[in-house]
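Here you go, one structure.
Removed: one protein chain of the complex. Kept in place: all other protein chains.
Each chain gets a letter, A and B, in the order it is written, and its residues are counted from 1.
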Amino acid sequence: MNKQTPIEIDRAERTEKLQGMGCKRKRVEDIRFTQGKGNYVDDLKLPGMVFGDFVRSPHAHARIISIDTTRAKALPGVIAVLTAADLKPLGLHYMPTLAGDVQAVLAEEKVLFQNQEVAFVIAKDRYIASDATELVDVVYEALPCIVDPFKSMLPDAPILREDIKDKMVGAHGPRKHANHIFEWQIGDKAATDAIFDSAEVTIKEMLVDHRTHPSPLETCQSVASFDKIKGELTLWGTFQAPHVIRTVVSLISGLPEHKIHVIAPDIGGGFGNKVGAYAGYVCSVVGSIVLGVPVKWVEDRMENLSTTSFARDYHMTTELAATKEGKILAMRVHVLADHGAFDACADPSKWPAGFMNICTGSYDIPTAHLAVDGVYTNKASGGVAYRCSFRVTEAVFAIERAVEVLAHKLGMDAAELRIKNFIKAEQFPYHSALGWEYDSGDYHTAMKKAMDTIGYAELRKEQAEKRAAFLRGETRDIMGVGISFFTEIVGAGPSKNCDILGIAMFDSAEIRIHPTGSIIARMGTKSQGQGHETTYAQIIATELGIPADDIMIEEGNTDTAPYGLGTYGSRSTPVAGAATAVAARKIKAKAQMIAAHMLEVHEGDLEWDVDRFRVKGLPEKFKTMKEIAWSAYNSPPPNMEPGLEAVNYYEPPNMTYPFGAYFCVMDIDVDTGVAKTRRFYALDDCGTRINPMIIEGQVHGGLTEAFACAMGQEIRYDETGNVMGASFMDFFLPTAVETPHWETDFTVTPSPHHPIGAKGVGESPHVGGVPCFSNAVNDAYAFLNAGHIQMPHDAWRLWKVGERLGLHN
Amino acid sequence: MIPGSFEYHRPDSVASVVALLSKLGEEARPLAGGQSLIALMKTRLASPEHLIDLSAIADLRGIREQGNDIVIGAMTTQHDLIASEMLAKHLPIIRETALVIADPQIRYKGTLGGNVANGDPGNDMPALMQCLNAAYQLIGPKGEREVLARDFYHGAYDTALQAGEIVSAIRIPKPAAGHGYGYEKLKRKIGDYATAAAAVLITMSAGTCTSASIGLTNVSETPLWAEAAGKALVGTKLDEASIATAVAAAEAITNPASDMRGPAEYRTKMAGIMLRRALERAKSRAHG
Partner (left out) sequence: MAKSHITLTINGNEVEALVEPRTLLIHFLREQQNLTGAHIGCDTGHCGACTVEIDGMSVKSCMTFAIQAQGAHITTIEGVANADGTLSALQEGFRIMHGLQCGYCTPGMILRAHRLLQENPNPTEEEIRFGIAGNLCRCTGYVNIVKAIQYAAAKINGNPFLEAAQ
């Protein structure tokens, strides 16, 4: 490497000082978090604040015969007990969901899932509130319940949603049955069917992405404080989308938005759990409006797991048609979607099945058809996007399992089959058969890098030897190599197809430079641990040449932050990150004019150099952004507005499509069913990388959640609708002991339509990870012709596979 | 999440505890480490009106040798058991078992007495105590008595403890020097109750098993002392055939619950596998 010139050294030093894009800037947030000085909702104490808690139904499906609140109200310290009867005159006993349905806030005539909210007790403190919930006497008449979505549409199925039974047209079209919610179709059915009818090879498999829950470590909570004098509501809460909450609260309360102040402070993890509105938020608001004092609601873990929105519960009949050489010709998928008692799915409004139509994945599949039927059951409502954009975990699980099933049928290596069908680099932007335009990708390069690094050929050789040893009775372990090559779709999204309750899914950034050269910037997104205070500053630092440490980032206060749609679906970097860059460039353009004026040259004579505008050919004549900032307030050019700031509302032209190649090596003890992950390698391509340290952290976290989901994390119901797994005793959250060691790697294929080429990465590891683990398990048993093994892969379930295969004799 | 109300007592002597329990009757519960009881109280599955905190009673702590026995005070924590050099020397199986109970924080507070006294079939120490032929020293209004661990458990949460009694200490006969031991626990994740677990204590002489005692955890309503399985090993070389016989005998007495750890038939088979692995471990450790 050549020795650097003094100019280059100087440039490198100035760049380093900025701590801008691409460097492992240490996080701003950590200063307060490591000292226990975070501000989470339950840390909030306001004068006169009281506490609310719910009475919940023990039944999965029952009529409410009577509710007697006398004993509860008589307990000293109890201030009020709300029931549906109190909310109904305000029109608040139901609230709209993001999916075009309505959801009960407090149950009126019947309850539809175990632990559904029936009454809200408000008391002086949380201990008294808890006591009082035991003193509300509710008489129920139990009804037969439905917990199997395949039974929801049987002719004799009990009607669950009596409140909408006369509405046979729902938000997404006609309903086929009282328990049917929507049917959604996309693709060319006739062409797809024709290909399947004549294909040389087809596979068909029921793939279940089982019900689970995002379970962030902090549960959902809110503090509502209504000022009766001013007629203004301040609402603190665990809100991934604070502005949307403000709009929703305005719609349901009748208060205008300018009199509602929503503040999302520090949030202890979201993962999609904290996007939508919950009964607790509404009841705390109503309580405060009625009582005129702040009302706090904090749910406990069991409430969180059993009543806030679940994730997944997709039953996907998945088919591929191919030539006998392994060229995939078509894909056909039918999904039965179990939404529980209310469709509280957090999707953009035109997409009742989210972006399930990304299910053709990383492969050039010319023809496809997808149909989704959503149904009601007596379970908690939802489902949310658990670290997966919208249903992308489901879609990627379907295609990545399906290609392995196909590979097995063809007797082909699963990596080879994938490579044969990859969309080629020269095909981008690629138009998928189900309607998406993938922005960029180089799958072959990523796959080769991953396979070389993991030593794929050696692994298959080792596996072959171990299989032979197993068949000879020399070992009781079987080895699996799991692969996942996923394409994610994130960064919702363009207004032509993405809106939440009618608000287009742009996002925003407002940047203001102060006279002495430091910056405050606010975005419409809301971090729950992704490090936005650190990373947005890095974007601005590089764009504007002001050190990141001199840039304050704020999110979450709807009074000050420009309107945004929040953080979920990995959309912060693609949308608000873009807005940040565009706003910064507006400022930079103005700064260039100011610099030209200061240097008495024409704008075109200036070039940008890290943190300053220099006169071309005269390097000693320059003005730094800091100097320009002062000048903007001190002596702006004639006819130019003073100050130095800009706002951008960014309408993304497309989603972004991060992708990755993941490999998992697993060893399974067939006698106990215990699986051990020997190695996990994740190569991610998220386009331009803003902070490699934070990207790596996101990958570690997403893989851990993928591991948990694939290997045992589930919410189940027994046949009488009792929820199981709703505590940390049974809900599988791995500790540091079970969690494998993660190896990360990357390639960089920038997004051509994004101002800084970045795609977002938060959810990729989860989307790509789940099928990788499941494929590893399935691959382990494949040589024994086990057929498709459903997740979750608990030890006892794998033992049962062994039983079925006669391995234990 | 929030327990019901109760009155709190913190006596400083065993005699005061017994007097209080007698006076307050059924609505009083002793509080040892609290890691089981407080969890129950938070869900309101238990709502005692009185809690009698045993933590101020020095007599209930400590590990001492007493002739051929080791006597462990009921309030000795799992952490103390793990740290004890005396136990490491004479009863290393105790440390091995304590290390697979719960997590570091719970082990700092959870006690041996608390783990053996309440009859929770999920606890690990009861089957180990049966394996070791431990005796529980009880004290109550009628005075002191001893009940063998093997006689103590009648059903889930149903023990020989009478009204007003507490476990004050656990007396364990020292196994012979050179004994082989092993506690093998299958669990969904660290800190979980056992899907199935086996405690094994053996002695060997010139390659032949001279004694064998087996305890099984969480595969029935009570801990199980697998007497027949143990007998089947005595006089054998602990070869495959005799181990298979012992495993079959152990499986035969299991009656596990089906729960989220797995169906009953899985847990029975896992008890057998844990026993097998514990035996292999014990064999490798035995001198003789």
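Note that in this section contacts are C-beta pairs under 8 Å (C-beta built on N, C-alpha and C of every residue); 3 or more make two chains touch, one makes a residue touch a chain.
Everything numeric in this text was worked out from a predicted model, so none of it was measured.
Peer 1: Consider the whole complex, including the chain that is not shown, and state which of B:Asp53, B:Asp69, B:Asp151 or B:Glu221 touches that chain.
Peer 2: Here the residue in touch with the unshown chain is B:Asp53.
Peer 1: Looking beyond the chains shown, say which of B:Arg29, B:His79, B:Arg150 or B:His179 touches the absent one.
Peer 2: Residue touching the absent chain, from the options given: B:His79.
Peer 1: Where the complex has a chain not shown, which of A:Ser57, A:Thr133, A:Gln530 or A:Thr747 is the residue touching it?
Peer 2: A:Gln530
Peer 1: On subunit B, where is the contact patch with the chain that was removed from view?
Peer 2: 1-8, 10, 31, 34-35, 38-39, 41-43, 51, 53, 55, 79, 102-106, 108-109, 190-191
Peer 1: Considering the whole complex, not just the chains shown, which residues of subunit A touch the missing one?
Peer 2: 26-27, 29-38, 40, 42-43, 45, 126-127, 215-219, 266-269, 271, 300-302, 528-531, 693-694, 696-705, 727-729, 733, 735-737, 739, 741-742
The rule is simple: only the chains that are shown with their structure count from here on.
Peer 1: Using the average of all C-alpha atoms in each chain as its centre, how far is it in Å between subunit A and subunit B?
Peer 2: About 44 Å, centre to centre.
Peer 1: Taking the touch rule as given, give the residues of subunit B at its contact with subunit A in the complex, in rising order.
Peer 2: Against subunit A, the touching part of subunit B is residues 1-2, 4-5, 44, 103, 186, 188-192, 195, 260-263, 266, 269-270, 273.
Peer 1: Give the list of subunit A residues in touch with subunit B in this complex.
Peer 2: 126-127, 130-131, 134, 300-301, 671-674, 712, 716, 724-725, 729-730, 732, 734-735, 737-738, 794-796, 799-800, 808
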